[in-house]
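The following block contains the structure, expressed as structure tokens.
After this line comes chain A, so read on.
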Amino acid sequence: MTVVSIYGITGVLLFVMGVFGLMTQPHLLKKLLSLNIASAGVFLLMVALAYRGDKLDPVPHALVLTGIVISVSATAYAVALAARLQKITGSPTLEEPAVDEP
Partner candidate 1 sequence: MIPVLQQPETWLVAIPALGAATTFAFREQGRRGVVSFVLAGIAISTAMTFAKLLLRGPYSHSIGGWVAPLGITWQIDGLAAAMILLTSLVGVMISRYALEYFGSSAEEQRQAAYFWPLWFFLLSGLYAIFLTADIFNWYVTLELSGLAAVGLITLSEKPQALTGSMRYLLIALCASLFYLLGVVFLYGEYGSLDLTTLAARIQPGSVTQVALALMTIGLIAKAALFPLHFWLPPAHANAPSPVSAALSALVVKAGFYILLRLQLVLWPVVSTRYLAIGLGALGAAAILWGSAQAIRQSRLKLLIAYSTVAQIGYLFIMFPLLHAGWAGDPLWASYAWAGGVYQALSHGLAKAALFLAAGVVIHAVGDDRLDSLRGLGEKLPLTATAMALAGISLMGIPPGAGFIAKWLLLSASVASGQWGWAVVMILGGLMAVGYLFRVYRRLLTARDVPVLHQPPRRMEAVALTLAILSLVFGLSSYPLFYLLRIGAPASVGLYLEGLP
Partner candidate 2 sequence: MTSLDAWIPLLVLLTSFVTGVIILALGEHRVAARTALNLIGAVAKMGLVAMMLWGVFHGHEYQTRIPFLPGFDLVLRADGMTVLFSTLSAGLWLLTTIYAIGYLENSPFRRRFFGYFSFCVTATMGVSLAGNLVTFFLFYEMLTLTTYPLVVHRGNEKSIKAGTLYLAYTLGGSALFLVGMVWLYSIAGAFDFTETGVLSALPSSTHGSLVIIFFLFMLGAGVKAALFPLHAWLPSAMVAPAPVSALLHAVAVVKAGAFGMVRIVYDVFGIEFAETLQVLTPFMIMASFTILYGSARALVQDDFKKRLAFSTVSQVSYILLGITLFGPLGTVGGLVHLVHQGVMKITMFFAAGNIAETLHLHKISELKGVGRRMPLTMGAFSIAALGMIGVPPLAGFISKWYLGLGAVESGNNWVLLVLAASSLLNAAYFLPILRVAWFERPDRVWEERHARGWLEASWWLVIPPVVTALLTVLVGLFAGSDYSPLQWALLITGREY
């Protein structure tokens, strides 16, 4: 088991955990955190992959950077949205379920 594998496996486990959290955590902030964990997992895997071979691969790094910016942007917006939601609905969670009886 190489270092790459360890990072990689950690990455995917983080991803799965994050997604699991997203699915199961009712609080919106926790959902967002879960998402960030998941994306961190993916980024970790990317970085790990860059370390394979004899030469450091700059491409995944660039991709991760891009990914991070996107992730930051999305998270910021999501937090704003969550805050707005809480202000309007008074609840930090999404209604379960979303669909009302027509």
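How were these picked? Simply put, all candidates are chains of the complex that A comes from, given by their letters.
One rule holds in what follows: a residue touches a chain if its C-beta (ideal position, glycine included) is under 8 Å from a C-beta of that chain, and two chains touch if they have at least 3 such contacts; residues count from 1.
Since this is a predicted model, take the numbers as computed values, not measurements.
Asker: In the complex, what candidate makes contact with chain A, out of 1 or 2?
Answerer: By the stated definition of touch, the match is candidate 1.
Asker: What residues on chain A touch candidate 1, complex-wise?
Answerer: It comes out as residues 12, 15, 18-19, 22, 28, 31-32, 35, 38-39, 42, 45-46, 49, 52, 59-60, 63, 66-67, 70, 73-74, 77-78, 81-82, 84-85, 88-89, 94-95, 98-99, 102.
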